[in-house]
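The structure appears right after this line, and notes come after that.
Only one protein chain is missing; all other protein chains are in place.
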Amino acid sequence: MRQFLLARLAQAGIVALVVGALCFALMRVLPGDAAMRIAAGRYGPDARIAEAADKVRLELGLDRAWPVQFLDWLASLVQFDLGHSLVTGAPVVDELKVQLGASVWLAAAAIMLSLLIGPTIGVFCGLKPNGWTDRLGLAGSVILRSLPPFVLGLILMLVFAIWLGWLPPAGFGTWRDLALPALTLALGLAAVSSRVTRDAIATVVKAPYFVFARHKGLPEAAVVWRHGLRNAAIPVVSYLGLQAIYLVEGVVVVESIFAYPGIGHALVHAIVERDIPMVQGTALAMGLIFVAVTAAVEAASAWLDPRLRRTQ
Amino acid sequence: MSTEIASPSLLRPSPVSVTRVIGAALLLALAAFAVLGPWLVQADPAKQDFSASLAPIGGEYLLGADHYGRSLLARLAHGARLSFGMAFLTMLTAAIPGVLLGLAAAWRGGWLEWTLELLANIVLALPGLMLVLLLLAFAPGNFGPLYFGLALTLWVEFYRITRTTTATILKQPHIEAAKLLGFGSGYILRSYVLPSIAPLIATLAAFAMATAIIAISTLSAISVGLQPPTPELGSMIVELLPYYAEAPVHVLLPPILIFLLVLGLQLIAQKDSR
Amino acid sequence: MNAPANIRELRISELSIHSGATPIVRNISLSLRPGQPLTLLGESGSGKSLVAQAVMGTLPPELVASGTIRLDGADLIASSPEERRKRWGRAISLLPQEPWLALDPTMQVGPQVAEVHRFVGGQAAPRSNARARANLDDVGLGHAGALYPFQMSGGMCQRAAIAIAHAAGSGLLIADEPTKGLDADLRDSVVTRLKQEVEAGRLLLTITHDIAVARALGGMVGIMLEGQLVDIGPAELVLGAPSHPYSRALLDADPESWDQRAQAPSGDAVLAGRFLAKAFGSHVLFRDFDVEVRAGEIVAVTGPSGCGKTTVGNILLGLVKPDTGSVERRKNVSPLRFQKLYQDPPAAFPPHQTIRRGLRDLAKLHRLQWAMWRNCSRAFVSTRTCSTACRARFREASCSASRSCARCFSIRSSCLPTRLHPASTRSARRR
Partner (left out) sequence: MRVALFVACVAIALSTLSSMAQERMLRVAGPWEIAGVDPAQSGYVFSRLQVAETLVSANATGKLMPGLAQKWSVSDDGLTWRFTIRTDAIFHDATPVTADAAAASLKRAHAGVGVLTQLPISEIASDGQDVVIRLKKPFAAVPAYLVNFSTIVLAPASYDASGKVTRIIGSGPYQVKSLTPPLKLELKGADNWWGGEPGISEVSYLAVGQGETRALMAESGEADLVFSMLPVSVERLKRNPKLDVHIATIPRTRIIKLNAAAPFFDDVKERQAISYTIDRAGITKVILRNADLNATQLFPPALAGWHVADLKPLTRDVDAAKRLLAEAGWTPGPDGILQQGGKRFSVTLLTYASWPELPPIATALQAQLREVGIDVKVSVGNSSEIPSRHQDGTLEMGLISRLYSIVPDPIGTLLEDYRPGGSDWGAMGWSNDELQTLVEKLAATSDPRERAALQKRAVEMLQEELPSIPVTWSELAIVANKRITGVQVDPFEVNYGLASVRWAE
């Protein structure tokens, strides 16, 4: 267990370093005048950007040699200081707390909802492959996959906010606000996870231990519950782990349509506005989340599948 | 219990499954629409006619017109060619290196595998959106960085799946037997490993194409996609979206094309039920 | 619950199984009574497993059974899927082949036994657990309740499966190839267990290709060939003085009845291992192991499973590196001339390639005359012993008709001028 943690910690360190360096390098080589972009980001499109950019350049020391800037970043990183956003001037850590925090909540809610929807449907589809439930499940999954998230979001808003009037179309802060964006994401996730689950269940159903469990005389519910779900969950969990990572950053459109202050939104702004500390901080946080999620997936897989515990 | 007796369905030549035929027909029809459509539909997809703004379906414009009065049929045909072509290209660009690197990592192991694993993990840890946006910053509005950026984030999945599946296959006795019989690595990978992983890769590829199209539309939604007046299915949805209340069917036309593509791919890639 | 439900007779009459219009099993009639187990003996593809499936009610939907199967009067063929399913565990239980695959890999063995009491017997959880422990104790696995299947040997899994089949207390026990993949010692202990079940009053229907099992179980023996029951009668009679020519051929093919092969004069050493040692982790398999194989010589390495027999073979073939020691091969002998026959022959064929294609590629690789090979493979296809099913499967090597594969495999290896065939456990028993 300690070894596992240490290895994870080392991995996190490597990820932090590489991600930071990579972002820094990429942001450096981007064409265009960073000061101009920062100025536009700060003062908006009506401002006198060129003049503001001169001030920005001076204020931020963007003229310094880039190794100096990078070492600066590293030195502060060691003290857990991610610097200040070049655009808002607020500490990057504070911004991340709000935006990454909001995104993580959203992602968590989405995953929870998708777990209720996707695998449940997947199990019913997988128990009778090619039955009508399965075909319906396939159709639903394909429809949800072909709708871009903003279209799906709009449809949900129309249904839940306008037609039924149950939920607010946008906003954040309460769990009512979380419901629609989370559902939008969850449906997108469930579209795939239901198929993954369906395939996993269909495989399990054919497995000798599942057949034997039936031959033992167990009622079907017990067979599925005790021998089907756990075994089918193994591939589903590793799939969901990957999804969770895509989710935290892949939600930018959902965030903007639901006016939800997430990290995707922040990242897009930070990149467009050349807010290097913000991009680095975000990428770093995302990298660490990636490490954490993979570790969690490994732990969950090991819990589900005793065969994996041997190797640890 | 039945392993000892040949299941009778194996006695007959296995019938090509109906769903696959439907899937293939669907894909063929879409491919024809994408390839031939732009030639058959004479209308210029960029020609505007304000008097025909949001013309209804079935009138003078067969599939209606968008808010600028541009023929939606022409735009869909050109858009299908571009979107499907680009998705296909993205998928190939992701799949080929992904599969090859996966095979290499599983076959050679050692430092090569270690390095590739690290690389894959870094790419996974880097937000994909960031990669695409950064690449796009070099040449805004161009296909090149857009599809390259998407491929760069998508190859990892191919790599990971190929590596793990190949690793399990390579442990099986028939590989060992082939080695003892003197077959070279090229032959083993080509004749033994590739056929085994092909169905999985096909499924992944289907998903990757859908992902690519949706990703491009998502990027259009945050105004970093392709530039007007390029007819691309994703950006068409974004353009038409504000008119959802007046012309809901118009908005849904491009998603319907995407739906047919994903459905076709899904049907064709679906695992045999047996 | 463990006392078997009282079933007096299983009577199969005129059982035929068709796939479309093609009969696969024809006119089987037999009956089973307490105290008198019945063993169906036959080759792969002879249809014996289908008979068991028909009794169990698990025939694939494309197969149609006709005739009657009466279990104390109830007609099994006529009953609905729900009725059949109700019988599982309660009236009929099945001892699966390859029990290490039939046990849930993610669940400890104890609960897998206990759930039978819990869900089939309707017992409360603590009571089910206690009974499960007793069941496991009965088969000598009292200590193993907390183990996962992957932590157990094949024999332990087999015993666990027996405990499970036993737990529900059904009146009829069907054992489908109960000794598949087990070595001689384990085989004997499984047979002993089965005999105990018979003594406890259960009906026992055993499906096997292993004559030794049939002999040991006694009772009645039926011999199946191409879907027909060609011979049936008391074991001593059928196995001792077979009347049917096929029965005789089958018995002659049994390794037990093989003639002792005269030891060929020993030539030079073709292959030798000196001071071999191998350990997996902290588990030492062997140390200072010496072995030498001379030309014309057959060397057998025997021992219980897990003792490192296979590893020795792999070391000699160069597939595994020994921790210490060295392997010497005769000079100027191509490495291709050291080949291996596999324990599980089907697994040694690529699942996505036809055997013909594989052989052709092999011929091309070594610049051999394909014509000669073609004959060789044709010869194989036309052998009478290769059943219909098997012939169809010849197209796809994914067949699990293992003997056919084994034969096929021998052809493949023997086409190369091979000097050494380390053969794995199955043939290691041959002396």
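Per-chain residue numbering starts at 1, and chain names A, B and C are given in the order in which the chains are listed.
Assume a residue touches a chain if its C-beta (ideal position, glycine included) is under 8 Å from a C-beta of that chain, and two chains touch if they have at least 3 such contacts.
It should be emphasised that the depicted structure is a prediction, and the values quoted were computed from it without experimental measurement.
J.: What are the shown chains that the omitted chain is in contact with?
T.: Answer for the hidden chain's contacts among shown chains: A, B.
J.: Can you work out which residue in A:40, A:204, A:222 or A:283 touches the chain that's missing from view?
T.: Only one listed residue reaches the unshown chain, and that is A:40.
J.: Tell me which of A:83, A:131 or A:169 is the one touching the absent chain.
T.: Here the residue in touch with the unshown chain is A:169.
J.: Out of A:60, A:158 or A:288, which residue would touch the omitted chain in the full complex?
T.: Result: among the candidates, A:158 touches the missing chain.
J.: Just the residue numbers, please: which parts of chain B touch the chain that's not shown?
T.: Missing-chain contacts on chain B: residues 46-48, 50, 53, 67-69, 140-141, 223, 227-229, 239, 241-246.
J.: Determine and list the chain A residues touching the chain excluded from the picture.
T.: Chain A touches the chain not shown through residues 32-33, 36-37, 39-53, 55, 87-90, 95, 98, 116-117, 120-121, 154, 157-158, 160-162, 164-174, 176, 179, 183, 256-261, 272-273.
Rule of thumb we're sticking to: only the chains that are shown with their structure count from here on.
J.: Going only between touching chains, how few steps reach chain C from chain B?
T.: Step count on the best path from chain B to chain C: 1.
J.: Go through A-B and A-C and name the pair with more C-beta contacts between its chains.
T.: When A-C is set beside A-B, the one with more contacts is A-B.
J.: Which one of the chains is closest to the middle, using the mean of its C-alpha atoms?
T.: Centroid comparison flags B as closest.
J.: Determine the centre-to-centre distance between chain A and chain C, using the mean Cα coordinates as centres, and give it in whole Å.
T.: 49
J.: Can you pull out the residues of chain A that are in contact with at least two other chains?
T.: Residues 211 of chain A touch two or more partner chains.
J.: Scan chain B for residues touching two or more other chains and write them down.
T.: 1
J.: So in the complex, which bits of chain B are touching chain C?
T.: Against chain C, the touching part of chain B is residues 1-11, 172-174, 176-178, 180-183, 187, 191-192, 195-196.
J.: Please give the residue numbers of chain A that touch chain B in the complex, ascending.
T.: So the residues of chain A in touch with chain B come to 11, 14-15, 18-19, 22-23, 26-27, 30-32, 129-130, 138-139, 141-143, 145-151, 154, 192, 199, 202, 211, 242, 245-246, 249-250, 252-253, 256, 264, 267-268, 271-272, 279, 282-283, 286-287, 290-291.
J.: Which stretch or stretches of chain B touch chain A in the complex?
T.: 1, 118, 121-122, 124-130, 133-134, 137-138, 157, 207, 210, 214, 217-218, 221-222, 224, 234, 237-238, 241, 244, 251, 255-256, 258-259, 261-263, 266, 271, 273
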